[in-house]
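A single protein chain has been omitted; all remaining protein chains appear in their positions.
Which chain is which? They are A and B, in the order written, and residues in each are numbered from 1.
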Amino acid sequence: MTLELRHVTKSVDGVPHIFETDLLLEEGSFNVLLGTTLAGKTTLLQLMAGLDRPSSGEIWFRGSNVTGMAVQKRNVSMVYQQFINYPHLSVYENIASPLRVAKLGRAEIEKRVGAVSELLRLTPMLQRRPAELSGGQQQRTAIARALVKDSDLVLLDEPLANLDYKLREELRDELPRLFAGRRCIVVYATTEPTEALLFGGYTATLHEGRVTQFGPTGAIYRQPRDLLSAQVFSDPPLNVAQVIKNGPRIELSGGIGFALSGPAAGLPDGPYTWAIRAHHITPLQQAAGRATLDGRVLLAELTGSDSVIHFHLDGATWISQSHGVHPFDVGADAKLFVDVDRSFLFDADGRLVGGSE
Amino acid sequence: MARITIDRLRHSYMAEPKRPEDWALKEMSLEWQDGGAYALLGPSGCGKTTLLNLISGLLRPSEGRILFDDQDVSRASPEDRNIAQVFQFPVIYDTMTVYENLAFPLKNRHVPASEIDRRVREIAGMLDLGDSLMNRAAGLTADGKQKISLGRGLVRSDVNVIMFDEPLTVIDPHLKWVLRSKLKELHHRVKRTMIYVTHDQTEALTFADLVVVMNNGEVVQVGTPIELFDRPAHTFVGHFIGSPGMNVLPASLENDGVSFMGSRIEVIDPQRAGAAAGGQLEIGIRPEFISFGTTGLPVEIGKVSDAGRFRIVEARHQGQLIRVLVPEGYAVPADGAHLAFDAQHTHLYRDGWLVA
Partner (left out) sequence: MNKQINQKAWLLVLPVVVLVAFNAVIPLMTVVNYSVQETFGDNVFFWEGVGWFEQVLQSPRFHDALLRQMLFTGLVLVIEVPLGLIIALAMPRKGFWVSVCLVLMALPLLIPWNVVGAMWNIFALPEIGLLGKGLNNLGFDYNYTRQPVTAWFTTVLMDVWHWTSLVVLLCYAGLVSIPDDYYRAAKIDGASAWAVFRYIQLPKLKRVLTIAILLRFMDSFMIYTEVKVLTGGGPGNATTFLSIDLDKMALGQFDLGPAAAMSLIYFLIILLFSWLFYTLMMRNEAQ
């Protein structure tokens, strides 16, 4: 049982929303569509669900072409960013609704709703109405409804985006567990790289209607194929600079330079695009011999257990991320340490040619 | 500008509150220095909006006083308190230009035109609105509109305090840091007392020098971002601040020491343990302060989640979950693992509160 997109494109009024896309999703896999808003995540989900028809190309499911098939005839569930439940029905009836549509027997319905509500910790509130629940519980109800009918394909469109961050953390933890051991294909759209990483599974990075890379999540995070994929998969944003490679050194503008080591040092000399994720630049000297940068702090964002420092250096804005709480005043001078060994080099076409994390 | 004193303040929305849970705001006393940057942080329903409304004068407290400098304003109307506020959704006067919007509070107070002009241009310059002064305010982006809201507070010289109520809700996530930076810079320049109310820890910790964390209508900790991370005064703070949050483990007193599931936790000073007698005990330790070793608490390794920068390991000791954060470049042992707690960061809590 696989879901396959073959040369799928989608245009609306002549404006391309999805450029030619090929994807093969395996049975029982958890797949993340990662991209910023308007990257085409929702459009792709709609196409997979059958809520929308591709402009060209075919969608194959379980070895048959389902391109024109109505969504009602496919066994698909969808969960949205907004908590969509039937407001006039109890939580129990909400969860049971797809089973009632499928005309299942009372005993079977009771059994299945019981099991899924136990899994999602909704058992104590089955008789309440959605409006009486917290945001997290409402979204859990929507997820339960998607799970209860044993769909072949479960599509989740940023389901945690509207939740407080602690709830988000909690549900993020629960979600992969819910699908573990099921045969269904899960596709989860998100803007947050951290979510993709924590879910594991497979990730497709999306940029302006194109899938730039698809593969096992950890692998494409550490070995992005090109600059765009690396940028999509970086939060805080990737630090990017144009450099000239000269022997084992790369020279940035403004007299800043770093020494490369490992295979990257052996690349031919010339211009490259150099990039490094924020957490490889820190205000903490973790290892001796690190390259340093002297920046002027624009803002130190403290997230509780992390510090994200935006700093200014030679006309450009750089970002550093480090664990722990490291406050800096706006405008303060800061010395930052760069782990050059964990940076990327891209060629003129944006393809990765050297370096990895 | 003013120093703000909150003196044994208590509030209930009921006419005759009896039970403790009838109080939306439990008794609290706080003192905020003139020119400071403060944040009220807590989940929805924690009472932070009630406190905000009490300070701004939209609510009259059931008990206690609020003082601006030495003047009791508990019963004063919002107008008389000279407070400026930036709301969650931008409030601008649609039909006016940016200039007229900024001039509005001064015009209403009959400030001379030349003085208005000087102030408006000065503030517009600070907010980078100088080029759009003559544009219709309605045409601005969300962050421009929020700057106007803030500007209307800044143009007045008589403002005691500027309050922010989740001001970045409508701002594009990628632009938030720019506005946060602007806010911090402005605070440095104008040195007004500012209070920032939010449920978002990043916003509170980034903006404020001192953060007031609230939960269930009470203040659970007042501290700097470093204090909140290093020494959470309440298990709630440990859980709420930081991602992943603090491990909170059941504990008991045994043989003049603290034990977790029968295993003695040596890093907790027995003297402190003695002081904690007579309540429900818990050990609080953040995942980043636990390390793997060959001795210590024996655990089984469960799920390992890769967050890129670090891995979150779910370790279990006698079934009890302990999250451990393993930085990049460190190995996760397969089995036979033991956990070591960092002495500095292992805290003891009694009924939720830190045992000093």
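The rule is simple: contacts are C-beta pairs under 8 Å (C-beta built on N, C-alpha and C of every residue); 3 or more make two chains touch, one makes a residue touch a chain.
Since this is a predicted model, take the numbers as computed values, not measurements.
For the options B:V91, B:L133 or B:I226, the residue in contact with the chain missing from this view is B:V91. In the complete complex, the residue from B:S12, B:S149 or B:S305 that touches the missing chain is B:S149.
Summary of contacts with the chain left out: across A:A70, A:A107 or A:A131, the touching residue is A:A70. Not every partner is drawn; the one left out touches chain B at residues 56, 58, 78-79, 83-85, 87-89, 91, 93-96, 104-105, 108-109, 149, 152-153.
Keep in mind that, in the parts below, only the chains that are shown with their structure count from here on.
Chain A and chain B have Cα centroids separated by 28 Å. On the side of chain A, the complex with chain B involves touching residues 164-166, 169, 191, 193-194, 197-198, 200, 217-218, 221, 277, 279, 298-306, 308, 310, 321, 323-325, 327, 329-331, 357. If you check the complex, the residues on chain B that touch chain A are 43-44, 173, 177, 180-181, 184-185, 188, 199-202, 205-206, 224-226, 228-230, 239-245, 286, 288, 305-310, 312, 327.
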